[in-house]
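Since the structure comes first, as structure tokens, the remarks are kept for the end.
All protein chains but one are shown in place.
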Amino acid sequence: SKPAATNETEPTEQKQAGTQANNSAPGKVWKVAYVSAYAIDELQWLTDMVAGLNTYGEEHDNIEMKIVEAVNANEYEPKIRALAEGGYDIIITSFNGHADATKAVAKDFPDIYFGIIDAKIQDIADYPNLQEFGIDRGYNSFLAGATAAYMSKSNKVAFIGGADIEAVNQIIAAWQQGLQYVNPDIEDTVAYSDTFVDPTIGRELALSLLSKGCDVIGASTGGAEAGVCQAIAESPTDAYYAAYDVHYYDILKGRELGSAVSYLDKMVIMFIEDVTAGKFEGGILKFFGPEMGTVAYEFAKDTPVPEDIQKKVMEISDKILNGEIEIGLEPLHK
Amino acid sequence: MKEKVLSIISPIIAIFLALIVVGVVVICSDQNPLEAYAALLKGSFGSVSNFMSTVRYTIPILLLAISFSICERGGYFNIGQEGQMFMAALTAVAVNDSLRELPKPLLLLVTIMAGVLVSAIISVIPAVLKFYFGINEAILLVMMNYIIELLVTYLMLYSRLADSQAAAMPKSIPLSVSISAPVLYIFTIFIFIGFTAVMKYSVLGYRIRITGKNAAFAKACGIPAARTFLSSALIGGGIAGVAGLFEVLGIYHVMFSNFAIGMGFMGITAALLGRHSPLGMMLGSLVLGALQSGSVMLSTITDVSPEIVQVVQGFVMFFATVSFLYVWKKKKSHLRKSGRNPL
Amino acid sequence: METAVEMRGVSKYFPGIKANDSIQFSVDYGMVHALIGENGAGKTTLMRILYGMYQPDEGEILIDGKPEHYSVKGALQMGIAMVHQNFMQIPGMSVLENIILGHAPKKNAGVIDYKRARKEIMQLMRSLGMTLNPDTIIQRLSVGERQKIEILKALYLGARILILDEPTAVLTPQEASELFRIIRSLRNEGKAIIYISHKLNEVISIADCATVMRKGQVVGNFTSMKQVSERELAAAMIGKSDFSLIVGNHLPCKSDPVLKVTDLWYLDLKLGKATIQNLNFEVKRGEILGIGGVEGNGQQELISLLLGTQTANSGRINLDETDITNFTTHRRRETGLGYISADRMTTGLSLNSTVAENIICGKETTSSYSRWGFLKNKEISSVADQLIQQFDIRGAKCRLPARALSGGNLQKIVLAREISRGPKLLIAAHPTRGLDIGAINFVREQLIRQKESGAAILLITADLEELMAISDRILILYEGHFSGEIQDVASATEESIGLYMGGAGQLLKEEGDTI
Partner (left out) sequence: MNITDLLTITLRLAAPTILVAQGGLFSMRIDIFNLGLEGFMLMGCFTSIVGAYLTANAYLGILAAALLGTLVMLVYAFFIFELHVDPVVCAIAIITIASGLTRFLLVSWFKSSGRLYLPEGAALSTIQIPFLNHLPFVGPILNNHSILVYFALLVPFLVYFILYKTNFGLSLRAVGMNQEAAVSASIPVKRIQYLSMAIGGMLCGLGGAQLAMASNLFNVGMTNGRGYTAIAALILTGSEPIRTFWACLVFGFAEALVLMLSGEGYPVQILSMLPYVLALMVAILPPVVGKMMLRIRTAKTTGKLLQSTVIETENK
């Protein structure tokens, strides 16, 4: 698709063609590795994602799935390279921490298919065997914000982010715009827990926000979310939780509005299927939005949101999908 | 006699204990422990490239061990190495960014010098407070580590030095100069030899040793104790800075906001494993380096889960401590025969 | 009289040495039994065996006539207590806590009955005529007071057999006589007291009988001390018949001054008073100036000021024409200052460093030991070896940690280092403390030889005998100023000096300058 890259890709493509002939042979087993930039069990969405990938690997005889953590800067490249040398056909890495290492290894192993999740690689066109997956963080967070604004009685809501980083701030941006879209007068607070593993902090933060009068709290803060949920579940007054990626039915018991989920496993599986089907496209950023089925806004199964509001939220969803609503990436305030 | 038998037997017991515990843990996860041990060994020494990766991990550990050891011998418990590494790297990024126009070799030199200078200063401030005001340096250094870590994260997100592309992992803009691997190795060897020579043969090393062991005596003999103490802190901090610079300039070519975390512990461990003898520290660093590169293999070529890798690492560390001590003890017992044993 | 302890054929082996060689030793109740012998003769070892710290390799021990095997705990239960050569105290704790340590009176559930403990201790103190606040932190006490605490500790346990290992080594004469008073009263109560000391005059005055050890063996017994002279004891100890302590020639000196101190003041802010008050004195070439006085009257401050580890509030210090008042220690030493430290264990030596390292300390930058900032290890070793020989430092090797040496030999290292610098002024603070007579003579000889070769020597000591033996002139420090000067040392008496030490100098002078 990128004319500039065609010159360079040609020789590689020939090689790939050669391997692909082998690959497409029936009975070919694809060795696939997913390299996580975070400890998998620290983040529930990551745990779910890995579970999804493992299930996929078990269900498909031609896929052998391997999950590796490369969390510290000093293991990024060594681990990715070790996988490449270990005969893996497809290697998927994650986020910008892995970007440089992935590029370096991809350059050295042109026969291997690389994918990387959301890494902001500028010169992706130079890497014909690498595809980047872009994540839409706006659509479902906007809807989460809109739902929160509909449900708030005190007109005060809050969002707890795990860290003051771009990935989280994009979510916050969409959440705030969703709030504003429904109720321009709403008062919203942004707090950062500065940890993804400490439920105690999450809990105390939520308690202090509740005592300030917030009655809907959204949180994207990893392991600390459980603490947030507990604070809300224990709250003597009505308070709701806006979930991200995960559902907390057990803790919240009817106080979860819904969850803005991203199915990163689906995204990776799509990539794997593209490759095995010989439809790999390298050197590009492929964007995964709601239309691909990898991001969605799901109401909780025991959601307190009334039917009419649910309907209104779905209308907003349609407006986003048909482009009536544009979602900015910058938070309105922090 | 009983002592002696015990001192030989106990490390052997400890080794077996470690092997068995690790084995049981690995078996519990339905894996073959022998396979895990083989992977660890293969990953660290199995091939030239694996060995090179061991070397790559050994270098910063060795530098940090040297840094810790110099300070410790001068009587300064330098556990602020992570902060010093961060500050060196941060300075390098800042200097590199603001002097981009300079010719490359000069820029590299200035970058390194600035980084080393800042880390040395960062290390010497608590030393001054300790020497002149008697404040416990450990607490100062720990707190400074925390503060610097937060500061670095902040700057890697919001300053001119932040990589505007960063999404999840705060990191800096790329550096425009770098050090190649061979140069890095040569420099490390150079520092190691320098360290050995200084500590064993130089006047400064002598003064550091004496001051560290007995500052009152050093003062009474006319050794400039303050100057000596502060220079050990200064040199130690500088070398910690070098470790940070090597990581950033030689390996990543960019600064991650968490790149130094946990490395200080490694250096201290290596120094303690080697009991501050240069060769011992080299061996200690090699063991820890091998453990790191071995665990890369462990997690990529075996089916051992990521959770297990950490457990194995922990237990092997146990194991290394005890066995090293044994070697050290044997060497020491020759000396002990003529030494006075308090009680 | 009843026999308290009997040790029969007790031997103890240490790697490479038989520290005790079939010792026969018995002590009676109601006696002060002295145990004497050279450094390393095996006295401490024997007593540690008696105290249960070491187990004998051969022989048996009878306590009150019964053979016993025991550890420290057992010894304490049988009423054997030991006051060690170096205090076994916890400096950070109070007197009370130190005394009851390990044997506290308890109420229920292990709670200490402090009230009872305090009462018992106060009572004990009163019976010994001591006045001390039991809640004082040990650190704040003087050495003499700490020594008394050690004895209190032993008595608190109800000791009947009390071992004192060189208890007076660090005491001033006043403190020592106070201690003797206590020892006598304990003896009169019927306790058995074993007394180890190198100070033979003390032994004669306090002990009722004595056992002499040499090289791990018992070589003599004195059943009564009535007719025994110091000379006899010394002879028995070292196995030579013609032995005496070296005495100087006390020649008045007319040469020019090496050290000149004028109007020196030092204020101790914590105490809120001047601990050095307007000192003026000179030390001449070829002279030993003795500074006497009860410890704590400004000696330590004076040393610090001369050495440069503290700065004077006013006054001048000249060393050989050079004004060194504002010099650092390093420069003072380069100008020609030598210092034999009062505390060889901490400021005189670095026990964990090697002998060679200790010997070159402070001289490491001189061209004979280093070049281009690197040590000449070969030269250092050879110089050190030479000094080890010259000063007869037994058991020392260049690369051996100093810790392995005995006290006497440690002091020789200090001497070797300081004297080999060829100092113009040598400050010698308590240079023979804790040494046996052989070693004492060695030190005195070295000091006199230095003086004869033209150095000025400032001898600071609390030991009257020593002061009078080798000084050519004596100044007495009292509360930070000189309370008296003695020009003619040969005809001075201990009494007159004792009066000066008590601050009665003016009084004497007014009575018509008897000295």
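By letter and in written order, the chains are A, B and C; residue numbering begins at 1 in each of them.
Everything below uses one rule, namely that a residue touches a chain if its C-beta (ideal position, glycine included) is under 8 Å from a C-beta of that chain, and two chains touch if they have at least 3 such contacts.
Since the model is a prediction, treat every value here as computed from it, not as a measurement.
Chemist: Given the contact rule set out at the top, which of the displayed chains would the hidden chain touch in the full complex?
Modeler: Contacts of the unshown chain, counting the full complex: A, B, C.
Chemist: For the full complex, which residue in B:129, B:183 or B:226 touches the chain that was left out?
Modeler: B:129
Chemist: Per the definition of touch given earlier, which of A:106, A:125 or A:191 contacts the omitted chain?
Modeler: Of all options in A:106, A:125 or A:191, contact with the hidden chain holds for A:191.
Chemist: Considering the whole complex, which of A:53, A:135, A:149 or A:163 touches the chain not shown?
Modeler: In the complete complex, the chain left out is touched by residue A:163.
Chemist: Quick one: say which of B:16, B:146 or B:190 touches the chain that got left out.
Modeler: Hidden-chain contact among the options goes to B:146.
Chemist: Considering the whole complex, not just the chains shown, which residues of chain B touch the missing one?
Modeler: On the side of chain B, residues 10-11, 14, 25, 28-29, 129, 132-136, 138-140, 142-144, 146-147, 150-151, 153-154, 157-158, 265, 268-269, 272-273, 305, 307-315, 317-318, 321-322, 325, 329, 342-343 touch the unshown chain.
Chemist: Suppose we count only contacts with the excluded chain; which residues of chain C make the list?
Modeler: Residues 53, 71-73, 76, 82, 84, 87-93, 97, 100-104, 106, 109-112, 114, 153, 265, 267, 269, 272-274, 277-278, 313-314, 481, 506 of chain C touch the chain absent from view.
Chemist: Contacts of chain A with the missing chain: which residues?
Modeler: 39-44, 47, 50-51, 158, 163-164, 189-195, 197-201, 203-205, 207-209, 211-212, 223-224, 226-227, 230, 250-251, 333-334
One rule holds in what follows: only the chains that are shown with their structure count from here on.
Chemist: From the Cα centroids, identify the chain that ends up most central relative to all protein Cα atoms.
Modeler: Nearest to the common C-alpha centre lies chain B.
Chemist: Counting in whole Å, what is the centre-to-centre distance of chain A and chain C, each centre being its mean C-alpha position?
Modeler: Here chain A and chain C have centroids separated by 77 Å.
Chemist: Please report how many Å separate the Cα centroid of chain A from that of chain B, as a whole number.
Modeler: 36
Chemist: Per the centroid of Cα atoms for each chain, what is the distance between chain B and chain C, given in Å?
Modeler: Roughly 46 Å, centre to centre.
Chemist: Listing for chain C: what residues touch at least two other chains?
Modeler: Residues of chain C touching two or more partner chains: there are none.
Chemist: In their shared complex, at which residues does chain B touch chain A?
Modeler: Contact set of chain B toward chain A: 43, 49, 53, 56-57, 157, 163, 165-171, 247, 251-254, 256, 258-259, 261-262, 292-293, 296-297, 299-301, 306-307.
Chemist: Looking at the complex, which residues from chain C come into contact with chain B?
Modeler: Those in contact with chain B are residues 15-16, 53, 307, 309, 328-334, 339, 341, 346-353, 357, 360-362, 364-365, 370, 373-375, 377, 397, 400-401, 403-405.
Chemist: Which of the residues in chain B come into contact with chain C in the complex?
Modeler: Contacts found on chain B: 197, 201-204, 206-207, 209-210, 213-214, 216-224, 335, 337-340, 343.
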